[in-house]
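What follows is chain A.
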Amino acid sequence: MKQSWVDQLNAAGVPKCTEVRKGVACFCLESQNLLDSVRKILELEYYLQDVSASDFQEGYLLTYHFAHFEEPGQAVFRVLISHEHPQVPSISSFYQGAIWHEQECTDFYGIEFTGHPDLKPLLLVPEENLCPLRKDARSKKSFLDIFPDCKLVEAPPPPESEENAGGQESPEEKASKKKGSGKSKVQKEDDETAQDSGQA
Partner candidate 1 sequence: MLHYAHEQLQGDYYTRAFQAGAQEDTLIINMGPQHPSTHGVLRIILELHGEYILRAEPVLGYVHRMQEKMGEVKTYPQYLANMGRVDYLHALAWNWAYVRAVEQLLELEVPERAEYVRVITCELNRITSHLLWWGAYLLDLGAFTPIMYGFADRERAMDLLQIITGSRLTYCYYTFGGVTADLTPQFIDGTKDFCKYMRTRLPMYKDLVTDNMILRHRVDDIGIISVDMARRYGVTGPNLRGSGVEHDLRRNTPYSIYDRFDFEIPAYEECDALARYLVRMDEMEQSISIIEQAIQSLPEGPVMPPKMPKVIKPPKGEAYGEVEGARGVIGIHVISDGTATPYRIKLRAPSFSNLSLFAEVSKGILLADAVSILGSLDLVIPEIDR
Partner candidate 2 sequence: MNIPPELIHISIALAAIAAFIGLNGLVLVYLERKVAGFIQRRPGPYEVGPWGLLQPVADAVKLVGKQLVRPKVADPWLYWAAPLLSFTPIFLLFLVIPFGPTLTGMEFNYGLLLILAFTGLNVLALCLAGWSSANKYSLLGAARSVAQSIAYEIPLLLAVLAIAFQFGTLNLTEMVHQQGQWPWQWNIMFQPLAFVIYFLCAIAETNRAPFDLPEAESELTAGFHTEYSGMAFGLFFLAEYAYIIVVSCVAVVLFLGGWQGPGAPGFWWFLLKVYALILVIIWIRWTYPRVRFDQLLNINWKWLLPLALVNLLLTLIFVKI
């Protein structure tokens, strides 16, 4: 029953759900099929809760939260993008509410949203490029470490998209090889512990 909405999402063409917690389904996407999935989830009448980013060793993890007005359940899209080329397509053509969220991510992390109508600073001073939420190398943690249920897989190197991949990647992080192709895939399906403490 819980599964039904996840199945529905899958059936609509959102790539396979990778992780289900109580009422939450995470979909780890690659940045090029993000727009496709977002279009599908909009067709399923999900609303946008927020867009946020976080800084990991492997790259910036973009998290999109969607929920539905009538049905329970939260859909989470995760997109991992590289530090060197923090680019991701903007979903603001589908969800106009994302305009501000994406501007905020640009403020905090310097991520570039391609196709965004106006990427000017939203919350921070426009004169400086501060990116205050970027973490320094020491305090960065590994994405895998925190989300052990996910595992990064070497994406089959798409032949043309790799202008960013091979060349300049520095060996400093083990992550770079995954993010080299700009994406992580997460495989394992696992029920994390039921976390809703409110569940009576």
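Selection rule: all candidates are chains of the complex that A comes from, given by their letters.
What we mean here is this: contacts are C-beta pairs under 8 Å (C-beta built on N, C-alpha and C of every residue); 3 or more make two chains touch, one makes a residue touch a chain; residues count from 1.
Computed from a prediction, not measured in an experiment: that's the story for all the values here.
Here chain A is shown alone, and of the candidates 1 or 2 it touches 1 within this complex. On the side of chain A, the complex with candidate 1 involves touching residues 23-24, 42, 45-50, 52, 54-55, 63, 65, 67, 69-70, 72, 74, 94-97, 99-101, 108, 118, 120-127, 132-133, 141, 145-148, 192-193, 195-198, 200.
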